[in-house]
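Shown here: the complex without one of its protein chains, the others still in place.
A and B are the chain letters, set down in written order, and residue numbers restart from 1 in every chain.
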Amino acid sequence: MTGNSPGWGRLLLLWRLASGDVRRHLVESVMVFVVIAAAAATLTVSLALSGVTNNPYQQTRMATAGPDVIADVGGGGPAPVGGQASGSAGGSPPSVIASLVGAPGVTAHSGPYPYVYSTVRFGGHRVDVVAEGRDEALSPVDQPKLTHGAWLRPGGVVVEAGFADALGVRVGDRVTVGDTDLRVAGIAVTAAVPSYPSSMCHLACGMAVPQDMGLVWVTRSAASNLGVNATTSYLLNLKLKDPAQALAFAADNGRMPAPGSAPVLLYAWQSIRGADGALVQIEQVALQFGGWLLGLLALAGLAVLVGRRMTEQTRRVGLLKAVGATPATVAVVLLAEHLVIGAAAGAAGLLAGWLLAPLLTGTGSGLLGGPGALSIGSSTIIVVAVVALGVPAVSSFIPALRASRTSTSSGLADEPRVPPRRPRLLALSARLPVPVLLAIRQLARRPRRALLNGVSIMVTVTGIVAILASYGYTHPSGGGGGIVNLRISRLDELMSIITIMLAVLAGVNTTFIAWATAADARFSSALERALGASGRQVTSGLCIAAVLPAIPAALAGLPLGVEVYHLLVKAQSLATPPVWQFAAVFCVTLLIVAGLTALPSLAAARRPPAEVLQTA
Amino acid sequence: MSSSGAALVTVRNLRKDYGSGEGLVRAVDGVNLEIARGEALAVMGPSGCGKTTLLHLMGGINRVSSGELWLDGKRVDGLPERALARIRRREVGFVFQAFYLMDELTAQENVELPALLAGRSSGEARQRARQLLDQVGLADRAGHLPSALSGGQRQRVAIARALVNEPHLLLADEPTGNLDTNATLDVLRLFGKLHESGLTLVIVTHDERIAATADRLIMMRDGAFVDEAMLSGGTRGDLGGLRGFGGEG
Partner (left out) sequence: MQQEVLLALLAKEASQGSQLRTRLIQALGPLGEAMNDGQIYVTLGRLERVGLIARHREGGSLSERKLYALTAAGQERVAEWLAEVEWPKPDLAEFHLKLIAAARAGLADPIGIIAAQRRELLRRLRGAQQAALDEDAGSEAGLLLEGIVLRLQADLRWLEACEQSWSERRRTR
């Protein structure tokens, strides 16, 4: 391996060394692969989502001639049906509308259209809705685009697509709007009002409302009928010369309600888009949260993996150097296998993410078109590549560096690192029953591994608790409202997928760490058995050693999970899972940790000690 | 026929095989042996002859493939792991060729360990360990880590560890394999003392000097016994014959 050898020969040799090593440690290599691939997949999906929200909204905006600014005149919040009327009651729209239409920068308008808060009854459900009164003629600005059926006619109602999907209505069904029986003439989408499960209230009310409101379009006469006992407000759609200025326009011309005058609330199309994307945003937050969790788990697992390989690699370094490899070659060989696996895993994760993303990025039927054809752009690939290659590289780099610096003779002599010595712990352990004695000594031998185990458990428990909190929030014990809440069901779906991925990755991680711990303890376990400990004592010792750091880790993860959920969702109501769920998560986690550690140890305890000692 | 009264260890047609088919290796190939109480037996042979495997089988740290192994009147070869562990901590002390001391424990703590594993209290174990370290001449090194001990000292710690639970039988695998002459002499003296105190010894070695301390020597080759020699009886008498050595008698 001198500098004179041809480049290909050296590459081939490196390839052989690396692939031979992979084959020998097949289980480990598979685990590294799985862990990195899962993290990569999650990252891919979450990054893919961020490119999604804009596209469908734009399509809808163009197809419906969507407005740049929407004015909500004469009423700012939901008035309960039959409640106190405020502002102008029925009749003609206020004069402020004219001033808006004539404001500088306004090139076109439609409306004002009256709207009232009402209810829709269908199929046993009763849902709050906004009913907007429209002409049968087409409007120049904001003409909802039909996906099914036909536009308004007397006795008919057109239902917003997202709402129709959730409610389950189809063209031709009969629904009761307020106290009027109407026939569903068509189903349409709009860019002027946030689509179901968002609604006007998401802009006006400024907080997340569990019971979402739907949107329907009725004839003007039907609207005024409905408006008899309720407040009528007006919607005005404006088109600006410069759509980008919509936010500034809305800020300048909006007016808070003053006594005697009508309140005017203006919304720019960017805000509508934002509200429309609320569903996806939540998904994105959830996915990012999932991605971080999985990433942390991946790191913990990989750190354990690399720590194990370090001692093996030291001897290999000695051998390689003894046959003439330069430190550079040594480092390359050490890094090569991990990087190759990382690259393969990253690619697999990207692929998996690309396949999964469409499942999660359906924005609900309220917008035209799905997400863009391939939302996996170059930036996503770069980020995933950095993670998939970077994590193994970083975690191999330090041992590779250290290994290539050790002198050849010390590497060959295989000097074992003397484990840390804690005399007080040793003295204490001597007074305790044998399994506890073995457990404490095992922990004292590898304190860093115990820490990593703890971190891994804590991250897992945090994730589980956060997921439980989100379930508790979206499914309050009082029961749901009735119809399928798309956002909640979407969140549920998403959370299920994250839960499954978390469970799989946590399972892989915990299994791997348990296996690695048992495997590394193989020699000392065999020696302890040769000195008279029974197999059962040794196995119990390992289980206790695994569970002891898991206890504080799990306890820490419980409140941390609740905190994380609050941070991410920014919910103002404290939704804490009930105590019994905490206890269940705690106990089940400990049981699984103990079980996964016991299995490989029990299998190893069947081998006679001499066989294990001799192959060490 | 049940095990004879006087024999501590009885071996009948003992076999240990590794691998199968064409790769079958008969490490121990049909060995018969009886070791009386208080006897010192040395097993010699070239490397790979199976002497270490035989020792492992007798110590219960490896599984017999076929044949009978009796220890102190009880049949041991078919016992489950748990019972074998009991034997390892009550009846048999094993000294490994590589010592296998725990690097993070002092000499004292290393010797204590089997006593603790056998359920003795920490005070008892400590006392017993100290006693033994004294016996092997390492009382002043009790608090040293193995890395601070010479090869001979580590060997003696390993021997002390094997004796802490007062076994009836001491099995030693190449106890002077890695030692220089002085350390070898120390270990020789120690074995002599132990033998005098009535302990039954089985020593696997390729050092003739160690083998010469035994009462009986067995030569092994390819898993089977090929020769046996009684060495004891008239140790002083042989000195007379030495006169003729240096020159013509």
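In this text, a residue touches a chain if its C-beta (ideal position, glycine included) is under 8 Å from a C-beta of that chain, and two chains touch if they have at least 3 such contacts.
All of these numbers come straight from a predicted model, not from anything done at the bench.
Student: In the complete complex, the chain left out here touches which of the visible ones?
Tutor: Among the chains that are shown, those touched by the missing chain are B.
Student: On chain B, where is the contact patch with the chain that was removed from view?
Tutor: Chain B touches the missing chain through residues 46, 185, 188-189, 192, 208-209, 211-213, 217, 219, 227, 229, 231-232, 235-239, 241-242, 245, 247.
Keep in mind that, in the parts below, only the chains that are shown with their structure count from here on.
Student: At what distance in angstrom does the C-alpha mean of chain B lie from that of chain A?
Tutor: 62
Student: Would you mind writing out the residues of chain B in touch with chain A in their complex?
Tutor: Residues in contact with chain A: 56, 61-63, 81-82, 85-86, 88-90, 94, 96, 100, 102-105, 109, 112-114, 116-119, 121-122, 125-126, 145, 147, 161, 165.
Student: Can you list the residues on chain A that touch chain B in the complex?
Tutor: It comes out as residues 416, 418-421, 426-427, 430-431, 434, 437, 444-445, 524, 527-537, 605-606, 608-611, 613.
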